[in-house]
Structures are given as C-alpha cells and as structure tokens.
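Have a look at the structure that comes next, please.
Here the complex is missing a single protein chain, while all its other protein chains stay put.
Take a look at chain A:
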C-alpha cells in the first residue's frame, strides 16, 4: 500500500527531518506510525501525500510514485494531516462541498448524497448548517474526517486523529477507525500515544529523531521484548531465595511484589509449585504482559520524551 526506500527530507535550514526511511505498509493493515512529537512523522506523511518533495529516496503509494502520480493516487486516498483546517466563514456542509469540488474526479451529480453520507458517518448531520468557526475542536476533527470519507477510499492517512479530543471523542474516533478497517480500508495512523496504537493497530512502525527504529506487527514488536516474571507475595525474602535457587536472574523487590527475568526454559507451573512448597504465600503469579511502552523504552533506551 505504501512503500518507501531511503526516503529522506532535509529542510532548507539544514535540519534533517526524515533520514533514510524504509517503510512497508501492507494492504488491509491498520498501521500505527508511532513516535514522539518532532520525530518526523508529519514530514513523512507530507512526502507521502505529495505536499513536499523528498530530498532523496522514493515513496510509492498504491504502487505509484509520489509526488509524480498525485492526480491518480490521491482520489483513492483520504487524509487528515496535522489537524483539521476549515473555512470558518463557511458552514460544515459547504466546507465539504469545497473540498469535494477540488477533486477533479469526483462526480458533482452524486456530491450531495456523498456529503450527506460522510456527515452521517461522523455524526455531524445536525451541525452541518453551522458555520465551521463555531465548531468545537472535536467537531472540526470530525469534519476533517468527513472530508477524508467523501468517497470510498483504499487508504486513509490519519495524522494524530485524536489530538485535542476528550476521552469520549477519542473513543468515538477509534471506533470509527476500527469500523473503516473492517470494511477493508487500509489505515495509516500516526500517533504519539502508545495505548492508542496498541488499541487499534495491527502493525506498527516506531520513529525517533527522523529514523525508523523498527516496524512489524504489534505482536512481533511486543514479543521482541522479553517479559518479566512477577510474583505477588507478602513473603518477599523467601520468594527471592527460592526463585534464585531455580535460576531466575535480575530479581527486584518492590513492596509486596517480586519481579525477575523470565527463565528461558522450564515450566512456570513448576516454579510456582516450588514457591508454594517452600511455604511462600503466593497471591499472584505470572508473566507480565509486555506493553508497547516497554518495547519502545527498550528500543530507544530512553523515556518517551519530545526530541529536543
């Protein structure tokens, strides 16, 4: 769906925003594009959408080179880039009329019906006649999504679609994304929110400071980071002794919780039985679920901060 090779963008000031990006977005995936603010996500999306010219490297969208094939590719792509931008003096409905009129391949005869359907889909039918200036941020975001949904799309590119929304709005947008993905649309979703990617995406790529750190399925990425064994018990000293005996390394105690490296071999049930035999009162026992956040920290070796 999207393929880039050595995609690089150096801005006029000499700042390297994207550095040798090799990205592969499979058809039918919900692809999370993860990275802190300033890591080059939006610059990449701008290059994919033909808004800016790459300094070097190639980008192919729907199999065609960008930005050369913009006219053929973009009618099949819906995009929300860096937040919504609307004409405040036009109503929500008239904003969509304008964006649809801008697409030379959109049929004016079906315009009214398509706009109605798009407004319906994002739940803005009631507010369609209101001037966009009076919209809340959440409504603007939804109108932006409606513009991306004016026609059936093969690919949706959504740059931080839940930015600035309240939790309810976030849930609605995520539900909409899942719904669209179920219809077979490939979704390319950028975000700086780990849990958002974890909730909706099948695939993920991680960017930091203009470079691609990794890409793959969410499961692969999580699996690439070894989880830890966690034991909840009031008898921490005894638990540490038993676990050490059974070859569990890197043991740490925090409160009534002992964690350690998962042993490479052996059955965890045996380990639990050994603890109980030694008289340790086990409250909880198991391998901790590895979150994307752990994976990210392992990849970058640092916290999830804005790149300076």
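Brief remarks on what is shown
The definition used in the following text is that contacts are C-beta pairs under 8 Å (C-beta built on N, C-alpha and C of every residue); 3 or more make two chains touch, one makes a residue touch a chain; residues count from 1.
Definition applied: contacts and distances are computed from a predicted model.
For the chain that does not appear here, its UniProt entry gives the protein name "ABC transporter permease", which is one of "D-methionine transport system ATP-binding protein", "C-type cytochrome biogenesis protein CcsB", "ABC transporter permease" or "Sarcosine oxidase subunit delta".
Annotation: of A:22, A:53 or A:245, A:53 touches the absent chain (contact as defined above).
Touch with the chain that is not drawn comes from one residue among A:58, A:101, A:223 or A:237, which is A:101. Annotation: of A:24, A:90 or A:193, A:90 touches the absent chain (contact as defined above). On the side of chain A, touch with the chain left out of the figure occurs at residues 46, 49-53, 70-71, 74-77, 79, 81-83, 85-90, 97-108, 110, 144, 147, 151-152.
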